[in-house]
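A single protein chain has been removed from this complex, and every other one stays in its place.
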Amino acid sequence: MAFDIQNIRDDFPILGQKVNGKPLVYLDNAATTQKPVSVIEAEANVYRTINSNIHRGVHHLSNVCTEVFEDVRQKVKDFINAPSSDEVIFTRGTTESVNLLAASFGETFLNPGDEIILTEMEHHSNIVPWQLLAQRKGVTIKVVPVTDGGELDMQALGEMLNEKTRLISVAHISNVMGTINPVREIVALAHAAEIPVMIDGAQAIHHVPVDVQALDCDFYVFSGHKMYAPTGVGVFYGKRKWLEQMNPYQGGGEMIDKVSFSGTTFNDLPYKFEAGTPNYAGIIGLGAAIDYLKQNHLEEIWNYEHQLFEYALDKMKSVSGIRFVGEAAQHTSVISFLLGNSHPFDVGTLLDKLGFALRTGHHCAQPLMDRFGIPGTVRASFAFYNTKEEVDHLVEALIRVGTMLG
Amino acid sequence: MAFDIQNIRDDFPILGQKVNGKPLVYLDNAATTQKPVSVIEAEANVYRTINSNIHRGVHHLSNVCTEVFEDVRQKVKDFINAPSSDEVIFTRGTTESVNLLAASFGETFLNPGDEIILTEMEHHSNIVPWQLLAQRKGVTIKVVPVTDGGELDMQALGEMLNEKTRLISVAHISNVMGTINPVREIVALAHAAEIPVMIDGAQAIHHVPVDVQALDCDFYVFSGHKMYAPTGVGVFYGKRKWLEQMNPYQGGGEMIDKVSFSGTTFNDLPYKFEAGTPNYAGIIGLGAAIDYLKQNHLEEIWNYEHQLFEYALDKMKSVSGIRFVGEAAQHTSVISFLLGNSHPFDVGTLLDKLGFALRTGHHCAQPLMDRFGIPGTVRASFAFYNTKEEVDHLVEALIRVGTMLG
Amino acid sequence: MTIKEKQEEVIEEFSAFDDWMDKYSLLIELGNELDSFDEAYRQEQNLIDGCQSKVWLHAELKDGKIDFQGDSDAIIVKGIVALLLRVLSGHTPDEILENDLFFIDEIGLKEHLSPTRSNGLVAMVKQMKAYALAFKAKQG
Partner (left out) sequence: MTIKEKQEEVIEEFSAFDDWMDKYSLLIELGNELDSFDEAYRQEQNLIDGCQSKVWLHAELKDGKIDFQGDSDAIIVKGIVALLLRVLSGHTPDEILENDLFFIDEIGLKEHLSPTRSNGLVAMVKQMKAYALAFKAKQG
């Protein structure tokens, strides 16, 4: 079946916009993706037809809404091939998922002097929760360096592991450089030393196959809004053996079994980690996003994205003065660059006037900027609704902008 | 201007539904409210027209989306009359807001032996976060008893205050009984002893005027989904003097100023407490909900609800064998009751078959159920789109159900 | 009667009613008529706490057949318990394990046996099958 880009684009109403009088070229997909009609309507239809607070209701709407909601847990389980939907916990986003792990795993298992390993290419959301925990708990953070090419220094990682290491937390894919990290190898290495691994899948879940059993990772987290689903939805996957031992995360409705002032007991998985009314309408939107991706054949989406990326990289190389930040062999459709000595803000601002939406700045990865000694980059990140024509126009625009900025 | 109930109902698409062949009578508003078209469309339109990750973008969509998002902060500030929009922090819901306070205020100010005061009528979301904190920190929880009539024992509260008390956290309105607590008096009492007060406004924000400056409360929290806005949105209001001193809550994007592995500094208010991509589409929906309420004249909505409540209470008294749980003088439109010795589940199930959506069970307030020695209640909770005719039908249905259950 | 025949009998009985309220009247009647639960068995280990309602279940093997006793604090749930006992009690572990329970769907009570319902009935059916498995294992 051919991948029909025009059909695909028609599914995303926002793509027809004009910006500053120019057709919108949306290349800020690593920040957030656009939503197909089916996702927008799935969420709106919750409110139009079944809206009711979920769980423990005896009335019709509540039961229907609960079933549709719980179906999504099943869909997520299938999407990441988790052993059980009990291991799929809904959060507000990747950031909350990492904070959940830092709070629950941290409170349960970490003690002063323990070490956790992060990398120099992590997003702030996979750094700051650990720094806050480190302060509270007297834990030390070790940082795997990044090579000039934008890859993890695996040898350094190997040397960092020791008997004090309690956790490795690493991005599956860098949000700045698109580097695909060798997460399977990292898990194997860590497990040899009986150390659990969390993978930050925010940039991976929609671009590469994710099979948590094949990866054998202990935790895997991602955001809905970066995979064509609504905002305010995230997933925290954890192996049952950890989830059962971990302290609960937040307190509130849903996550309890019995509450009394003399003692409270907690609900079973996954509810133990889901306090309060969840964003069920948004989560039902996530279910629709998964359906949409499957209907459009994930393999084809990934192939298309990969071709588009290769095409873009090749074309962009021709822009005079362009410097790429991160040129890893394993790469998804995220390209960070600088144009001569121009400030990323200037490049981004001019591109905006030509209709292009790109992100500039440190991309919430300041340690990586420091590593390369740069204040920021311009980042073009592609999704499967982008086209080769858009790439061509981008290249023309870059040449024009480069000339203007001298 | 007359309050036109038919126009109002037309704004809520779900209300036209049939359930089990009967017209839906939705009386589960304390669990979650229905959404007007303007809210549903506001959220959908974000995705159709301006969706882009907010803050720090240089491109058009990102700027527009950021402005619309930040406008809502202003709307919430005005709605609760906060001194500054910097004191308005967006969360996932009431539950997360309480957990935020427990984590940040708790970590910053509480020490072993300190006491915090809750009440017997709190929702689990205003109990369990404090229990988890108490365990971590060696803090003691004191509990204000509830009278037979369903009011707070204010004398007991007064006697509980002492030099070890660090915080009072109390519901503005009980989600089970509709009791309006004398929060202004509680704040005055507490402030005389220099103790801060958090008010759980989940059941109040849309039913009574809330002016945080008039209340002089230190913290006020509520959920969007209970005030006609989307799921996955909550508000945490806090006085600047506390917010500035409190440790950050979660780590991640947005809440930082500078990140490096040698030391991280945090962003200004309100961002210091907002880690990660917020649920901006849902939050923009909250803005639309506030606009909708204002367009329909809050005073008229409250008056109508109050009349409806008085009408309902009066009519329901005529049902033989009915027992009300909580009969406070100050009351919103929430009525908990039991029918003879019938189990709430049976009453709720039969009512459902007649088209009525009511909630049964402990309503996430088990300590209150224990207080009254009951397993649960049946709860009818009204919103301004409910009608006297619906009340009449409910009363007929209750009589029928009462007879069936004997 | 086989489990299948008993189920068909129940379906037949309920087919007389079009109206939900009539079906529920019958359930309430069945609940009220259910043999009283032996108080000696009203113990923690026989309790299934469904949050909205409680279910008690006791099982014994007599002459190779399982004798179930059950109860609930909610009368509608108790009516469904009565139906489940009528259909499954007095059968061998093998029979219980081999037969699907199709009557619940057919008489329109499926929603009460959905895993998202917190009335204890899903857990009760699972528990009945678990007893059958356990007794079967014991018999060898």
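For reference, chains read A, B and C in written order, and residue numbers begin at 1 within each chain.
The rule is simple: a residue touches a chain if its C-beta (ideal position, glycine included) is under 8 Å from a C-beta of that chain, and two chains touch if they have at least 3 such contacts.
Predicted, not measured: the structure shown is a model, and the values here were computed from it.
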item	value
Among shown chains, those touching the left-out chain	A, B
Options A:D10, A:E327, A:D346 or A:D370, residue touching the unrepresented chain	A:D346
Which of B:E41, B:E70 or B:D370 contacts the chain that the document leaves out	B:E70
Option touching the unshown chain, where B:R9, B:K22, B:R56 or B:R166 are the choices	B:R56
Interface with the undisplayed chain - residues on chain A	20, 342-346, 349-350, 353-354, 360-361, 375-376, 400, 404-406
Residues belonging to chain B that touch the chain removed from view	54-56, 58, 63, 66-67, 70
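Going forward, only the chains that are shown with their structure count from here on.
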item	value
Chain at maximum distance from chain A, centres defined as averaged CA atoms	C
Distance between chain centroids, defined by C-alpha means - chain A, chain B (Å)	31
Length of the line joining the C-alpha centres of chain A and chain C, rounded to whole Å	46
Between chain B and chain C, centroid-to-centroid distance (C-alpha), Å	39
Chain B: positions in contact with at least two other chains	20, 345, 349, 360-361
Residue list for chain C, restricted to those that touch at least two other chains	51-52
